[in-house]
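My questions all concern the structure below.
== chain A ==
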Amino acid sequence: MATTIQSPETESKKPRLDNGNSGGGGLRNLGPTNGSLKLLEDFSPEPSRTGVWVGLAAITMSFAAFTSALIVRQSTANDWHHLTIPSIVFFNTVVLLASSITLEIARRRVAEFARGRTANRSTPLAWLSATLLLGFVFVTGQYIAWQQLRAEGLYLASNPNSSFFYVLTAIHVLHVLGGLAGLMRVIYILRRPVLSLRRSTMDATSYYWHFMGVLWIYVLLVIWIKL
Partner candidate 1 sequence: MRTKLVFVALLAFMVSPALSFGAGTVSGKITYTGTPAKQKPIDMSKEPSCAKQHTTPVTTETVVTGANNTLANVVVYISAGAPDESSAPAQAVTFTQKGCQYIPHVLAMRTGQELKVVNADQTSHNIHPLAKVNREWNKSQPPGTPPLSEKFDKEEFVPVKCNVHPWMHGYFAVLKTSHYAISSDNGTFSLPKLPPGKYTITAWQEDYGTQTQDVTISGSETKNVDFTFKAKPY
Partner candidate 2 sequence: MSDRVVQAVPTTADVVHHHQPPQGFIRKYVFSLDHKMIGKQYYALALVAVFIGMVLSWLMRIHLVWPNWPIPGLGLLSKVGAPGGVMTPEYYLSLLTMHGTLMVFFVLTNAPFAAFGNYFLPIQIGAEDMAFPRFNMMSFWTTFLAFCILIAAFFVGDGPPIAGWTSYAPLSAVGADAGPGQGFGQTLWGLSIFVFCIASLLGALNFIATTLDLRTRGMTLSRMPICTWAWFITSCIALLAFAVLLPACLLLILDRVAGTSFFIPAGLVISDRLQPHSGGSPLLWQHLFWFFGHPEVYIAILPAIGIVSHILINSMRRPLLSHKVVIYCMMGIGFLSYMVWGHHMFVSGMNPFSSLMFSFPTLVITIPATIMTLIWLGSLYGSRLRITAASLFALGFISMFVSGGVSGFFLAQPSIDIYLHATYFVVGHFHMVMGVAAIFGVFAGTYFWFPKMTGHMMNESLGKLHFWLTFIGTYCIFMPFHYLGLAGNVRRYSAFVDDFLVPLIPVHRFITIAALCTGAAQLIFLYNLIHSRFRGAPAPDNPWECTSLEWIMPSPPPFDNFGGKHVVVYHDPYQYGVKSSTGDYLMQNSPEQVEVRT
């Protein structure tokens, strides 16, 4: 074997085509009209689903970096004044978690609609709109939380804990706004007369949104816990 670079193929009838591990993509944007219809079998997993997982990995890493900065910062100096989390933040938490539930319902309704079990497009749309609304309530709530902190005289540079509070919540809100844009896109596509919503788009958006909820709980814990 040492002298063989590649073991020779033994199959003679048809060349070996390893489908098990292949992406089988390559023509993502291309409908089957240009090629053989058979190729549809090889349609790749939609990249948006992969993409969102990869993106979430990056976001996780960023927040891990913020966390380590917070831990180091909290333990190196004695100027840390633990702030009381504004009360509206807990309300916001409930709102964000509720939005995850409504989105999950919407996702299932979309699936039912797509499988033809129901012809009613407005049900999923209503749930999606509810999610969108809750999302905006959350963002507004966070804004009110900042106002409350400012009323207490706690600004970005007041002390390290308030710095981290503003930075972490603001970055989180930015990501939530990204999620809201995704939701709006899904709603827009769903309202089109010719349906072209891919399930992966719907899935990717909802994974991202659920992750925002999880991330928020994490952020809250990080800010709340005193080392």
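Everything that follows uses one rule, which is that a contact is a pair of C-beta atoms (placed from the backbone, for glycine too) under 8 Å apart; a residue touches a chain by one contact, two chains touch by 3 or more; residues count from 1.
Regarding candidate selection, all candidates are chains of the complex that A comes from, given by their letters.
From a predicted model like this one, the values you see are computed outputs, not experimental measurements.
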{"item": "In-complex contact partner of chain A, selected from candidates 1 or 2", "value": "2"}
{"item": "Touch list for chain A against partner candidate 2, complex", "value": "3-9, 12, 15-36, 39-48, 50-51, 54-55, 57-59, 61-62, 64-66, 68-69, 72-73, 76-80, 110-111, 114, 156-157, 160, 163, 167, 171, 194-200, 202"}
